[in-house]
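Complex shown without one protein chain; remaining protein chains in place.
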Amino acid sequence: MSDVKKVVLAYSGGLDTSVIVKWLQETYNCEVVTFTADIGQGEEVEPARAKAQALGVKEIYIEDLREEFVRDYVYPMFRANTIYEGEYLLGTSIARPLIAKRLIEIANETGADAISHGATGKGNDQVRFELGAYALKPGVKVIAPWREWDLNSREKLMAYCDEHSIPVDFSSKKKKSPYSMDANLLHISYEGGILEDPWAEAEEDMWRWSVSPEAAPDQPTYIELTYEKGDIVAIDGQAMKPHEVLEALNKLGGANGIGRLDIVENRYVGMKSRGCYETPGGTIMLKAHRAIESLTLDREAAHLKDELMPKYAKVIYNGYWWSPERKMLQAAIDATQDNVSGVVRIKLYKGSATVVGRQSAESLFDESIATFEDDAGAYDQKDAEGFIKLNALRLRIAAGKGRKQD
Amino acid sequence: MSDVKKVVLAYSGGLDTSVIVKWLQETYNCEVVTFTADIGQGEEVEPARAKAQALGVKEIYIEDLREEFVRDYVYPMFRANTIYEGEYLLGTSIARPLIAKRLIEIANETGADAISHGATGKGNDQVRFELGAYALKPGVKVIAPWREWDLNSREKLMAYCDEHSIPVDFSSKKKKSPYSMDANLLHISYEGGILEDPWAEAEEDMWRWSVSPEAAPDQPTYIELTYEKGDIVAIDGQAMKPHEVLEALNKLGGANGIGRLDIVENRYVGMKSRGCYETPGGTIMLKAHRAIESLTLDREAAHLKDELMPKYAKVIYNGYWWSPERKMLQAAIDATQDNVSGVVRIKLYKGSATVVGRQSAESLFDESIATFEDDAGAYDQKDAEGFIKLNALRLRIAAGKGRKQD
Amino acid sequence: MSDVKKVVLAYSGGLDTSVIVKWLQETYNCEVVTFTADIGQGEEVEPARAKAQALGVKEIYIEDLREEFVRDYVYPMFRANTIYEGEYLLGTSIARPLIAKRLIEIANETGADAISHGATGKGNDQVRFELGAYALKPGVKVIAPWREWDLNSREKLMAYCDEHSIPVDFSSKKKKSPYSMDANLLHISYEGGILEDPWAEAEEDMWRWSVSPEAAPDQPTYIELTYEKGDIVAIDGQAMKPHEVLEALNKLGGANGIGRLDIVENRYVGMKSRGCYETPGGTIMLKAHRAIESLTLDREAAHLKDELMPKYAKVIYNGYWWSPERKMLQAAIDATQDNVSGVVRIKLYKGSATVVGRQSAESLFDESIATFEDDAGAYDQKDAEGFIKLNALRLRIAAGKGRKQD
Partner (left out) sequence: MSDVKKVVLAYSGGLDTSVIVKWLQETYNCEVVTFTADIGQGEEVEPARAKAQALGVKEIYIEDLREEFVRDYVYPMFRANTIYEGEYLLGTSIARPLIAKRLIEIANETGADAISHGATGKGNDQVRFELGAYALKPGVKVIAPWREWDLNSREKLMAYCDEHSIPVDFSSKKKKSPYSMDANLLHISYEGGILEDPWAEAEEDMWRWSVSPEAAPDQPTYIELTYEKGDIVAIDGQAMKPHEVLEALNKLGGANGIGRLDIVENRYVGMKSRGCYETPGGTIMLKAHRAIESLTLDREAAHLKDELMPKYAKVIYNGYWWSPERKMLQAAIDATQDNVSGVVRIKLYKGSATVVGRQSAESLFDESIATFEDDAGAYDQKDAEGFIKLNALRLRIAAGKGRKQD
């Protein structure tokens, strides 16, 4: 363990990662660089500076990555209508590659030979951090304290703090929650506590970002989202940057009880786990993106996107953002978004985001063809006969040879 | 046109198909057999008998197919968590293969050499009817009046009725609607009228099966659905047949404003069309089936199902139920459902169906492994290091050779 | 039929398309523009000029498209290791989009409102020509004489020639063959004649581009192919343009009895057909491209390419080159080829092309890791335990709950 000289730690400023600072210094006898990012988790990041300094850290990185996070990670992911296992909008997964990238960039800047993080050995996040790190700096040393140390209970952690004079008021409100939580601009997640019983309903006071549908306004809210090439660029006609869009949609969605999710999911490490998520803005974005695509995207491109999406979601969930396969899938997805522009109108009401209208200068909806009224010859119904006949030909030949399909 | 002797017509008893009876008799100088089925469309089918008799039909088939419809078509489809283009639950599509099958069986029983239907030449239903018919009886003659005749306006149809003494009180309430509608136990659909403008919001009084979320009760309703091998067998502990389950869920969902959908979809014949759908029970079933699978289904089987689902949805949407590829996909899907048993608890409230609990004797959720607490050695966190290292190996080698992933 | 003013015809100079020139002039009373392209079919194209002139054609296009054909169509297709139905290298399919594009461009240049071709109504080529034409010029009129006229036998065609003074010496050597043939730089195909019995072996004298394996040299020929970004740029170190590469490989392959294929394939129009193909150069290219990728391409990108390939092949076979889905797939494929560079060594011998060596500056083969000898710690075998343990976890949990996998 003597060969690590300097390690960059993903540092939240909370109790656990503060203990890690000390533990790294002691165990590896190395210098620790802390990296704290604002990715929209809703807590101040600046206080992490004083805490790190108090722990003897000399190189302290504190950064606001919200714009980059939404622009370069969240937005590209939503172009694919990405959902993991039919339900999960990948709120935690999508933040990890950015953290991994910055950890490595800071390691390169500071001459560090290792990175470290506070994720446990049971979860997906360790995988996402480390795959990213290895992909970007193959020789990096990764230190995952939770897989190494024996501080595997709250009592032992506290005892360690006592021994090492780590102020326990570090312990934030968040840490007193019975749940393990993670938040960024896309979502907040809850695991553990009573959620470990998949039959138990989450308690109302667990949820932090949204009111309950019952407590939401009795009148619906209508919004209009403007898309350009697959990305939202304005809300109700007001131009916004990507992270401003997501912040605004989070407020709108949260106020209307939208985006709560309670699922059992399959982790990459092989176990099932139960999690609750609030993704107010993301829930609206998924609906809206499908709607603008429904009007502007070619059928076969749309279907191919749907077939590729589960793969793409799995790639991100499993932590392979920085991989050739993600690049390849992204190229396919992005190649379809040139005309995905227009406006989607959505009704928000007590837990539901419902599309009620969509329009686009790039619309492929051709009213003159689709109409139930007289179409003045735009579509020749007789063509359908040949279309059906030839599509049926293989089935007819098979049936003629005695094959049974029922 | 002289070579058709007897034709079996999918007869609703409404104005259009009554005109078709007469038109077939005149145009093809052939005998017409009518087939009217109750598949849960919510209208009496027995009155079709007198109407058919009045039109001179001698062989009249009127059947209650609700149980068969849900058991053999809707249920198998929901095992796959089937959605077309991310939104549509295939309510119309899934009813067509059953109609096609009965048309052909009746043709075989009555010695008919042709079948006929009232679907237009612009839609998907003609394809679904005819592909099914050809697959089951390759030599059958198909007559699609809407592709042949020139009665392409309401006025011409009315004039035809006058000329041929077809009582215009045939014209039901449904026909006076500005919308083209179709209904069965799974859903009711609306097309045409103001919906031909994709920006226009559907009027509240269009919807027939559900109250608006705003008008739904202010208190949530909780229900428990019991699954056996992928299918719902009981609601709140009360055993029911498949069609009874769907009827009950339609009522529960409809009363809580659940299952409304407003989309632009891509038809198989090549155009986009806008449709509104109410699928109250199906919307609940989809959520619940995913939830019971989340607890009982293996991860890789679940992911493979997700990758196959868009294909399976397309096969059904396009009308290939009676095909080798549907059989093949169904075999794969059904091979995964043996252990998909247990209970799902759902909250219904003002437009949303939310899963709040799930339990199963077949659960693969292992609390002793998943726990955030001490797991007494059930899972060795150190295994994660090797797991990550080998999964990263190809990325590290590539990065070591200078490949860039960002 | 009176509304066509000018039609661009894909004109081979042979009997059939000469009849079409006359038939178009007569039937549509329109001007005919002929377009004859050298795409490597091995026949002179210049003679088509005099023939067209003799038929009264004023606008005559004769072009050498060999370079464009291989560079922009064949090469991109081979980047995907494309094979249709496990065997067919798509030699005919890949030439059609280029012809379609030029037909439309010439229509635009000459002010023509229609295009025409000599493909039959039973085959794939009509679909490929027409889908391309419609995709590039949606309002174009397409005239497919074989679907319209009644000259459906050799006798009637000859009688038509007599009546219209079309010189029957037009009838080339090719036309006297009992087979329907098509050729371009990628392949030559044979259909019809005794091949209509799938049990009958093709006669040796049918094959035109290759010697039989039995007649090939008794000594193997070794060649080295140099790849840059997925494309062959040199043979045995000699730089060549794409079409020169293919010409050279055709000679090398043909001389060694390589590239004969005898299959039954599924046409897009719904029937099975039997075809024989000679693709000497393409057969070598497929082998070689896989080999250079095996050394330089990431595993997951390679596997994703393999999963997408059948779709891509189908898109091309069915005639959707000019489509959003082909564009999308091509973007994914091309995104993987940046490092597919190096040299492949191949042994050609009596019908077989065998890869015997491959090397690359971009190689991801890491001998220090892969070696069976001592690897000096490059790979820690203990990592495998954790890798296997976590990959097995879901299976162990399932087995622990009593699930049977055998």
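Labels A, B and C are assigned to the chains in the order they are written; within every chain, residues are numbered from 1.
We take it that a residue touches a chain if its C-beta (ideal position, glycine included) is under 8 Å from a C-beta of that chain, and two chains touch if they have at least 3 such contacts.
Note that this is a predicted model, so its numbers are computed, not measured.
Q: Of C:A50, C:A200 or C:A239, which sits in contact with the chain we cannot see?
A: The missing chain is touched by C:A200.
Q: Could you tell me which of A:K51, A:R260, A:R274 or A:R299 touches the chain that is not displayed?
A: In the complete complex, the chain left out is touched by residue A:R299.
Q: By the contact definition given up top, give the residues of chain A that touch the hidden chain.
A: Counting only chain A, the missing chain is touched by 298-300, 339, 362-364, 366, 369, 379-380, 382-387, 389-391, 393-394, 397-398, 400-401, 403.
Q: Pick out the residues on chain B that sit against the missing chain.
A: 266, 269-271, 297-298, 300-301, 304-305, 311, 320, 323-325, 327-329, 331-332, 334-336, 390-394, 397
Q: Tell me which stretches of chain C touch the chain missing from the display.
A: Residues in contact with the chain left out: 81, 85-87, 101, 120-122, 126-127, 130-131, 134-139, 142, 144, 146-147, 152-153, 180, 191-192, 196-202, 213-214, 218, 220, 260, 262-266, 269-274, 290-291, 294-295, 299, 302-303, 306-307, 310-311, 314, 322-324, 327, 345, 347, 349-352, 354-359, 363-367, 369-372, 374, 379, 381-385, 387-388, 391-392, 395-400, 403, 405-406.
Just so it is clear, only the chains that are shown with their structure count from here on.
Q: My parser should flag the chain pair with the most contacts; which pair should that be?
A: Max contact pairs: A-B.
Q: Which whole number of Å gives the spacing of the CA centres of chain A and chain B?
A: Roughly 31 Å separates the two chain centres.
Q: At least two other chains touched by the same residue of chain A: list those residues.
A: 266, 269-271, 311, 323-324, 327, 391-392, 397
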